[in-house]
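A single protein chain has been omitted; all remaining protein chains appear in their positions.
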Amino acid sequence: MQSVRTAVVGASGYSGQELLHYLARHPVFKLALVAAKSTAGQKLAQIVHGLPKDLAAMEIIDAAADYSLAQKAELFFLAVPHGMAAPYVVALREAGKMVVDLSADFRTTAPAVYKEFYDHDHPAPALLREAVYGIPEIHRDRLKSAKLIAAPGCFPTSIIVPLVPFLRYIQPSRIIVNSLSGASGAGRKVELRLLFGEITDNMYAYSVPKHRHLGEIEQELSLAAGEKVTITFTPHVVPMHRGMVSTIVADFERPLSSFPMTDSDVHQVLLEAYGSEPFVEVLPPGELPQARHVAHSNRIQVAARIDPRTNRLLLFSSLDNLGKGNASQAVQAANLACGLEEKLGLE
Amino acid sequence: MQSVRTAVVGASGYSGQELLHYLARHPVFKLALVAAKSTAGQKLAQIVHGLPKDLAAMEIIDAAADYSLAQKAELFFLAVPHGMAAPYVVALREAGKMVVDLSADFRTTAPAVYKEFYDHDHPAPALLREAVYGIPEIHRDRLKSAKLIAAPGCFPTSIIVPLVPFLRYIQPSRIIVNSLSGASGAGRKVELRLLFGEITDNMYAYSVPKHRHLGEIEQELSLAAGEKVTITFTPHVVPMHRGMVSTIVADFERPLSSFPMTDSDVHQVLLEAYGSEPFVEVLPPGELPQARHVAHSNRIQVAARIDPRTNRLLLFSSLDNLGKGNASQAVQAANLACGLEEKLGLE
Amino acid sequence: MQSVRTAVVGASGYSGQELLHYLARHPVFKLALVAAKSTAGQKLAQIVHGLPKDLAAMEIIDAAADYSLAQKAELFFLAVPHGMAAPYVVALREAGKMVVDLSADFRTTAPAVYKEFYDHDHPAPALLREAVYGIPEIHRDRLKSAKLIAAPGCFPTSIIVPLVPFLRYIQPSRIIVNSLSGASGAGRKVELRLLFGEITDNMYAYSVPKHRHLGEIEQELSLAAGEKVTITFTPHVVPMHRGMVSTIVADFERPLSSFPMTDSDVHQVLLEAYGSEPFVEVLPPGELPQARHVAHSNRIQVAARIDPRTNRLLLFSSLDNLGKGNASQAVQAANLACGLEEKLGLE
Partner (left out) sequence: MQSVRTAVVGASGYSGQELLHYLARHPVFKLALVAAKSTAGQKLAQIVHGLPKDLAAMEIIDAAADYSLAQKAELFFLAVPHGMAAPYVVALREAGKMVVDLSADFRTTAPAVYKEFYDHDHPAPALLREAVYGIPEIHRDRLKSAKLIAAPGCFPTSIIVPLVPFLRYIQPSRIIVNSLSGASGAGRKVELRLLFGEITDNMYAYSVPKHRHLGEIEQELSLAAGEKVTITFTPHVVPMHRGMVSTIVADFERPLSSFPMTDSDVHQVLLEAYGSEPFVEVLPPGELPQARHVAHSNRIQVAARIDPRTNRLLLFSSLDNLGKGNASQAVQAANLACGLEEKLGLE
């Protein structure tokens, strides 16, 4: 198979490092360029361990230098902080390059939603229409012809995947989501709140009631439901590095008694939706997702239960917030966009 | 002040050890007897570190030996596993002793609820009426004359305390609770699932949709509301030893617009309920509870927010699941029952 | 390449699970049989996550059933507790099978040393001579014709690999070793001391002054030195799951001033010994091994420094105690014994 010259911009963070870990082993995407800010000048070996010698010796170039990097590769992964990706995307798309943006810059379709959640006008609204939201299990067909992929983060993936198959059965304004995130979800920022001494033996809810990623979550759920979906979303930080567990509670549209809907039925709904998906693990009835079971992988575990006492649906998911919740899912989406086998480099 | 001869039955677990830690420093409750099963024969120094020499040298007697221990103390704390407390309670109450039971055996008022959640008839239903549920902030008056205190665990405390002041404003069947518990909540049982290698870097929901403590939580909420309250409750294990965070989402009874209710108003509701409580920390608007802030203490942090987009109330709490969620709250309740200053030995 | 029918006996522990993780991806070793005790009857999917469907559905058979399992494979990995491997080894070697024993049963060459450290006679002393100690970097030639491989554990590997190249320069009775081990080094035993609540936020030295693996460490060092080597060895448990760091301090044989030996020289000694080894990472001067850098891999990091103030050599190593310290090194050794490329299935 012909190799694809691949660039990573933004390699200093946890997402960038994880991405390099996957790309270093990818049989088609060949690293041609790695650019970063705080690790510029270092060898790749210093930020990703266990690489083959040629990759280990590659020098990280300065991401801020210039945008002429467009000439050096065909496929660009952007793992820069939110708000920093747009100028790269504009330049790279003008040069006709394929871009997978791991930031939030192109995830909201409507400029107004972007402004509501990010407090300023979108810097390149024309490109929003072109961007495809990068969950392959939801947007596989569109991803196959995508040139700009807006790779989602861990919260949206962990919520959208289990919920979408059930949107027809539940009330769109009665969905309560609680997500628990390992600290790597906040990135590798040098901030007091991210010190070991502040995270270990600690946990807390934060960014309520309107976390920045709420906009894209409701956008995708509404799109799938064909009607406006509104959720209450509470993210929490827990004392571990990688991993996410989401717990979703939703009111069924009709009384379970008249329906009827059993634990076996809701399991069946998941099986029908995802039974043939290579990276969605539908758990057998009685089992619930665990963060450990999907660590260092591109898999997401999902499970469904009913609560007959309250006529509610309970959904559960777990994923690695650096894997299926971020870097490896970006590779999965890029595989599709490049016409490759979807699982390439991910097993 | 005259001292009270105090006994602890069940000292091998995390609850028992934490209880001993508090009692060893209590100015009135004087340890006369410590009984246990798996640590019988050991010195107290081996299970609680940093004790004064006389306490350190006290030998733990065999809890299974006989019930003549009733003669040796006036106040008995039972920190034995659920289901094991009832025979002690019967014997000790017959002997006229004051009992604080940290197990779940006497927490449900109705025998039928006990049977629903524990799958067998209650072994001493006559005593259920006598038991007072041991949250001082809710049942202070009744605790002052209690002879049998059913000390609640961490989940009920973390849910009941923040919710009770809001029951008049919310719909009693639209309450969704997610709780995150440190692993010590499961006790010091030698089980595979509690090994370090199974808990670290892991988290998951469990016991859905009907955790054993759901019965007592709904009982207490219904009692406070004056009507039947039904909740959806999802407990989670997170990789830390001590600590609990609960996040509660509830639908307001009326539209917030017509109400009206603001962040400042819900904060005021908490202040009115708990502003003068020594162990309830009502957080200022903008702050959310953290597990670390209440570790090794008898305090509970609470905060309230509104979600105007969904017309919902958001409540948050944090406590130490071995402290206010268990052992130290039992001491607080016992202080009341013994006519002592409520804060004694707890600061 | 022709596949090798492979069996794993003892799959319930952390070693066994890690082994299965590596074997499931091995291009030549094909799992024909998995036997275990506490997980017998389960599907492989329940103990190793993310397997291909055919492997996931494989049922774990009862290890205790009979020894006729010899007929079902050519290559046997034994991941049973120390002391339990010998009967399997006897039966399998009689049947002419190749055996890789991850337990300590065949690591000591001299029956007397076995008895000194395990307090009973060796159950199959005749086979001790046949066993080859499974560190490929030290015994590569002998492993190529081995039929019985005694795969070493994490402590010996982390100590022997960095020390061997320096034995000619240091005093054989002046070597002090401190090792820090993640809790998985103790296995997946259901014991009180291994509970999350006992390990987290804790650390301690143990098994001093004569840990059970001291015998095999001194045996291998003495063999390499050509004279009796005696060390002081202090193992410690630290609150993490996988990982080991060893720190070795040894007196140089001659004064550094007359030698002379510099930081650059000791680095060169490591480079000469291991520069071309695929799984030994000789760190550049100034860097020290970190547990995180080798997690989930078959690599060992090593570094050397001099302490001119005290005329001593300082050696450092890190490895994954389930990887290079156990399961993956066993696969590396088996690759050699089967005439395969040494790196197969390990990158």
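A few comments on the model shown:
First chain written, first letter: the chains are A, B and C, and each begins at residue 1.
One rule holds for everything that comes next: contacts are C-beta pairs under 8 Å (C-beta built on N, C-alpha and C of every residue); 3 or more make two chains touch, one makes a residue touch a chain.
Please read all numbers here as calculations on a predicted model, not as lab measurements.
Taking the complete complex into account, C:295 is the one of C:7, C:113 or C:295 that touches the chain left out. Considering the whole complex, the residue from C:19, C:73, C:148 or C:245 that touches the absent chain is C:245.
The omitted chain makes contact with subunit A at the following residues, 14, 183-184, 188, 190-192, 194-201, 239-241. The missing chain lies against subunit C, touching residues 173, 176, 178, 180, 198, 200-206, 208-210, 230-232, 234, 236, 238-243, 245, 247, 249, 288-292, 295, 305-310, 312, 314, 316, 318. What subunit B contributes to its contact with the hidden chain is residues 49-50, 201, 281, 293-294, 296-297, 299.
Criterion: only the chains that are shown with their structure count from here on.
Note on chain placement: the centre of subunit B and the centre of subunit C lie 46 Å apart, centres being C-alpha means. Subunit A and subunit C, compared by their mean Cα positions, are separated by 37 Å. Separation between the centroids of subunit A and subunit B, computed from CA atoms only, is 38 Å. Those residues of subunit A in touch with two or more other chains are numbered 201.
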